[in-house]
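Omission of a single protein chain aside, the complex is shown with its protein chains in their original locations.
Chain IDs A and B follow the sequence of writing; residue 1 opens each chain.
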Amino acid sequence: MARPRPRPVGRAEWLIDRALRSYAVLAYLFLFVPIAVVVIFSFNAGRHAAELLGFSTRWYESAWSNVFVLKALRNSLLIATSTMILATVLGTTSALALESSRGRLKAAFEQLTYVAIIVPGIVIGIAALLFLVTAFSWLNPWLAYFAPESPPRLGLGAHSVVATHTLFTMAIVNVLVRTRLRGMDRALIEASADLYASPWRTFRQVTFPQLLPAIVGGALLAFTFSFDDFIVAFFTAGQDQTLPIYLFASIRRGVTPEANAIATVLLAVTIGSMVVTGLLIRRSRAVGPVDPARALAAAAGGAGGGRAGSGSTAAAVPGVAVVPE
Amino acid sequence: MTERRDTGLDPHEVTRLAIERRLSRRQFLAATGATMATAALAACAPPASSTAASQAPAASSGGGASAPAASAPAASAALGDTMTLATWPNYHNPDVIKAFEQQSGVKVNLTVFGSTEEMEAKIRAGNSGIDVVVPSNYAVEGWVADKLIQAIDYARLPGFKREDWNARFMDQAFDKGNTHTLPKNWGTTGIAYRSNKVTDDIKSWKQFFEIAGTKYAGKTVIVDHQISSIGSAAVGMGYSLNTIDPTEMAAIEKMLSALKPKLYAISSDVQPPLRNEDSWLTIAWTGDGVQVARDNADARYVVAEDGGELWIDSYSIANDAPHVAAAYAFLDYILTPTNAALETTFCLFPHANDKVTALLDPAIRDNAIIYPSPERLAKLEYAVNATYNSPLRAETWARIKASA
Partner (left out) sequence: MVAASTPVAAKGRSPAGPRGAPVRLLLIPAALWYLVFLIAPLVVLAIISLGERATNGGYEPALTLDQYASLATRFTPFTNTIVLAFGGTVMCLLAGYPLAYVLATRAGSWKTVLMALIVIPLWTSFLIRTYAWMFILGSNGVPRLLESVGIDVQLLNTPFAVLLGIVYNYLPLMALPIYVSLERLDRSFLEASRDLGAGQVATFRQITLPLSAPGVISGCLLVFLPVMGEYLIPVLLGGGKTYFLGNALADLFLQSRNWPFGSALATAFVLFVLVVVGLYTWLARRLTAPGREGGVL
């Protein structure tokens, strides 16, 4: 899809061109160098950035032997995995159901998805907290009434984090799968029907394989967002800690190389899952005419930006307005 | 100042007292990554997965029949086999707790909180399983009014001798007659600084706020706590620590808003910048002062001579405590002078019982950070419930933080 590039005509234009390109390079460096710095200094034997004492994994060892770090890591992994499963199931089923729906139901559900992505994370966290705490205070006396021996007591914890994380990640999965659904080649489906395959069989053997990249991409996106999230977990985690929450508290105590080590571990998990997504998408490039990477980048980078900030809003906006359907 | 002794502890003392995590309450939060998010929210029942919360088995409420430890006296059958203590980080000597457990047969479940709000949230929820709780002074009035804690029956504290206790800390406005609380630790809000960098002799809040914006601009920290920061500013300007008078508040707001751009930070985590000398001068609490001074020979902590905040964390019994008998047994035990002295020696927070003070190691007793001089103490005030809950204070603080 190469478009003919306008050749720089005069010296001024050539200068502008050079300047722009150099700027782009600088911008990329700007984006990645700070993260690289965090990673590099997690391996620094010295305590301060000014003391580059050589390679060492001592901070990782100290983090690993910290029982609170391990607990937080375990919680984060648990929460992220649960969120991934729930979000994928709920997001995919709702996307499929939506495509078969019409009219007001469809519109209403679309609005819900939209709201889920757009409401800032801090508000979701606070609102969920208020609601859950109120709900628990109503429910707990009933539980005590029905099971006076050792009443189960509802409270905030990892499960409430999973619930709220699932909320916006399933919306993202929904958007991804629906984008893919809409972009799919109908010809294949119709051909399958013309060959007397039942709707279910068509779905299973034609639609679903084409959807897989979007589903998998969505699942991994859900995992990374949940794993990386701070602001929502901050409000809903109760006494449980996730790794970002631990990292935050640790940072407030002072910038230490151990924090760098923990941050690097967080990054490794994220980048790892992204690499896996990329590979899976690349493998299925042959499947449909829709460029999955593109759909993913546009919709995911769009919708994905929704949880980028600590008080963020959706990037559903470009998905909706700038790329109108 | 001649009356001020060496503010650092002698290394032998440090070694003897060194326990693994000697952290202030905020540092404990940081170390464990505990979130402040549950703070201030009512109806926060203990989550099933929480490690800190304890679930008092319903069977043992009201003195269950569970078999006590073999060596425990028969009386323990009436006490039950567990008791839950909701307290602050590193406030208790583990040896003392263990000794109590052995003597009484009651296992002590320690639940730790980082803030009064969090504690309050648990208690307000009801059914928290908490027996003994340690609130800060400014919350007590509200707790009594909302019936979160019960009146103390002094008949059940045979070891308690009121005359031994320092009048400065007893019978205070927040709990007249100590009907509901008994002091555990008290502390001050003072000024911590690195004398290597701060060459002035720091004496008063007035001075603090003057040099913060001028001589030490960019090197001063104030805590993100309206009671302590607005309070100290008020004292520096000649007002009461607890003022909520609109005119005075306006003046304080003006001063602090003008100062804000020149501060290094507004943060309650005062130790990190002070330790690495990003900040040289800061508002701090006793615990911070003790620790930084312990680790840095040039670090100082002073109680201002124009006044400041005095705070007390007190023992009290939750209104719906499932093990009241055990609670009293624990209080009686922990408040005997010998045991209290062991506690103070461990956590280095001053105690309100004079008999206890007499039993302490001179290094601790004469440490002016832990036990400021009586003259300085006399000018300190307690923060009151009205200040804690004052909307004007909260809004003023928000405006100060939001100012340009």
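One rule holds for everything that comes next: a residue touches a chain if its C-beta (ideal position, glycine included) is under 8 Å from a C-beta of that chain, and two chains touch if they have at least 3 such contacts.
Source: prediction; values computed, not measured.
Residue in contact with the omitted chain (choice from A:A45, A:L181 or A:L280): A:L181.
The missing chain, though absent from the display, is touched by one residue of A:A63, A:I79 or A:L96; that residue is A:L96.
Across the entire complex, the residue among A:A45, A:I122 or A:L139 in touch with the chain not shown is A:I122.
Against the chain not displayed here, chain B makes contact via residues 36-37, 39-42, 117, 120, 124, 142, 145-146, 218, 224-226, 260-261, 263-267, 276-278, 385, 389, 391, 393-395, 397-399, 401-404.
The missing chain lies against chain A, touching residues 1-6, 9, 12-13, 16-17, 20-21, 23-24, 27-28, 30-32, 34-35, 37-38, 41, 48-50, 89-91, 93-94, 96-105, 109, 112, 115-116, 118-124, 126-132, 134, 163-164, 166-167, 170, 174, 181, 184, 186, 189-190, 192-194, 199-200, 202-203, 207, 221, 224, 227-228, 230-231, 244, 247-248, 251-252, 255, 259-260, 263, 266-267, 270-271, 274, 291, 293-294, 297-298, 300-302, 304-305, 308-315, 317-318, 320-324.
Simple rule for what comes next: only the chains that are shown with their structure count from here on.
Separation between the centroids of chain A and chain B, computed from CA atoms only, is 41 Å.
Partner chain A is touched in their complex by these residues of chain B: 27, 29-35, 37-38, 41-53, 55, 57-59, 125, 127, 267, 269, 271-272, 275-276. On chain A, the positions that touch chain B within their shared complex are 68, 71-72, 129-130, 133-134, 136-137, 140-141, 144, 148-159, 234-241, 245-250, 252-255.
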